[in-house]
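One protein chain is absent from this view; the other protein chains keep their places.
Take a look at chain A:
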C-alpha cells in the first residue's frame, strides 16, 4: 500500500492514505490504527466506507511509512494529537471529520476529543477497543476505593489482560521480541490466537518494536496522575465481546465523562476491523449518518447509554405470553437488567401493560398482539421483530394454556388447540428466531418453557404433559443442532407455579360447576404452594446469564425428576392418582 500523500507534523512526515474523492456534503472519515499495526489494518473497512464517504487513514508516528522520532518522549499523547490535527488540517480543511479508531488509535483519539487542540474539527468519534487511560485510571481507583472484593477482582482481571503493558515498561523486552522473530510469526499468531487472517506487513518489525514507546511514554504517567477527561461530542463505543486485551467493564463509568454515548457489541476478538470489516463499516456508517443529521436507527436507539450500564443493556429479549404470569415477570426481570423487551400476547392490553411496566425500568419496550396458535401470526411477528428491531438476543417461548381431563374425555378439537398453542408455537418460535440469530451471527439464547409435567405422567393431564414433554425433547435436540453456532437452548421446567393459568385451565369431562370448583381448588392448592412466577423469571435470567442448559424450578420439580429417572415404577404408580381432585 503506497501513501497518497505525506503530511508534515513538526519535523516528522506522516504517510497518509485516502480512498474515494472528497465532495461537498460528503462526510470525511479518518481511521486511526492501533498497536502493533499500521494504516493497512483498515484496508477492507476503508474500501467499504469509501462507497459513501471520503476516507483517510495514516500511519501513526513510528509505524508504517511514517517517520520514526528519535526519543521516547516524542510519543507522548499531545504529539500524537498534534499529528492527527495536522492530517485533518491537510485532508479535510473545510469540514470536521468523523473519527473511527482502534486500540492505540482509540486511546490517543480520546485525548484528541477531550482536549482543546482539535475543538470544532471532530464531528463524531467511534472508538473500538481502546479506552482513555485517564478514564481507566479513575475506573481502577473508584473500584479499589469501593472496598468491594468483587470490584477489586474485576480490576485484577483487567490487569491480567493488560500484562503486556507492564512487560513493555521493561528495558529491551518489547523491541527485542519483535526483532527476534515475533514480526515474522505475527500473522500466524493472529491466525491461531485471534482467528483472523492478516497479510504479513512489510513494516511489522518496526510497527512492533518502535510502537512499544507509545506505552513507555504514556501509561505510567497517566495512570498515576489522571486528569478528568470529558467531551460533549457524540461518541460510539464498539465493544469486541471476546477481546483478550480489554474487559467491557472498563467502560462502566463512561457516561459520567461522556453524556452523548452509544455503546454496541460485536461478537468478535480484538481485531474486529480484520475479522468483521462489514460490521464495523456498517456500525460506523449508521453513527456517522445519524450525527450528520439522519434518523437514529432502532439499533442505535437501543445502544444509547444513559447512566449506569446494566448486564443486559443493548440486548433484545422477546417473550411470548408476555402479558401475564411467568411471561410478564421474565420480561421485567430482563428489563431490570437493562434489556430492550418485546411482549407478545394474545391479549394486547395485557402485553401493553407489561411493556409499560418495563419502560418504568428505563428500557425500550414493545407490545404486539400474537396468537401463538396461528402460524401466520407467529411468522408475521417474527418478521416484524427482524425488520424493526433486528435479530433478538434472547427468545422466551413461554405462551401456553392448561387443559385437564382424561384422555378419553379430551376431544380432537381440544387436542388440536393444545398442540398448536403449547407445542407448535414453540417449534415455530424456536425455528424462526434461531434462523434470525444464525443469519445475524448472534450468540443468542432460545428459552423454552416446559414444565415438571414433562417428566411426570398423570392421568389428569395427558394432553398438557404430552405437549410439555415434546417441548423438552425439541429443546434437547435443538441444543445439539445449534451448539456449533454458539446459540444456547435453555429448557425450563417449573413446578406448581401460582399464575393465571390455574384459573384459565379447561377441565374436560366435567360440568361447568365442577370445572369452577376444580379451578378454585387448583388456585387454592397452588396458592398454598406459593411458588411465584418471579422465581421462574429469576431462574430463566440465571440460566441465560450463566449458560445453563436446563433449569428446574421448585423443590417438587427436582423430586419429580428424581422419581422419573430413578424410581420409574413409582412414577407409573403416581400417574394413576388424579392430580386434579
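As a working rule, a contact is a pair of C-beta atoms (placed from the backbone, for glycine too) under 8 Å apart; a residue touches a chain by one contact, two chains touch by 3 or more; residues count from 1.
One rule holds in what follows: contacts and distances are computed from a predicted model.
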Protein name as given in UniProt for the chain not displayed, "Cytochrome B oxidoreductase", "RNA polymerase sigma-70 factor (ECF subfamily)", "Sugar ABC transporter permease" or "Metallopeptidase family M24": "Metallopeptidase family M24"
Residue among A:66, A:354, A:505 or A:564 that touches the chain left out of view: A:354
Chain not shown: contacting residue from A:63, A:97 or A:332: A:332
Of A:187, A:255 or A:500, the one touching the omitted chain in the full complex: A:500
Chain A residues that touch the omitted chain in the full complex: 324, 328, 332, 336, 350, 353-354, 356-357, 360-361, 500
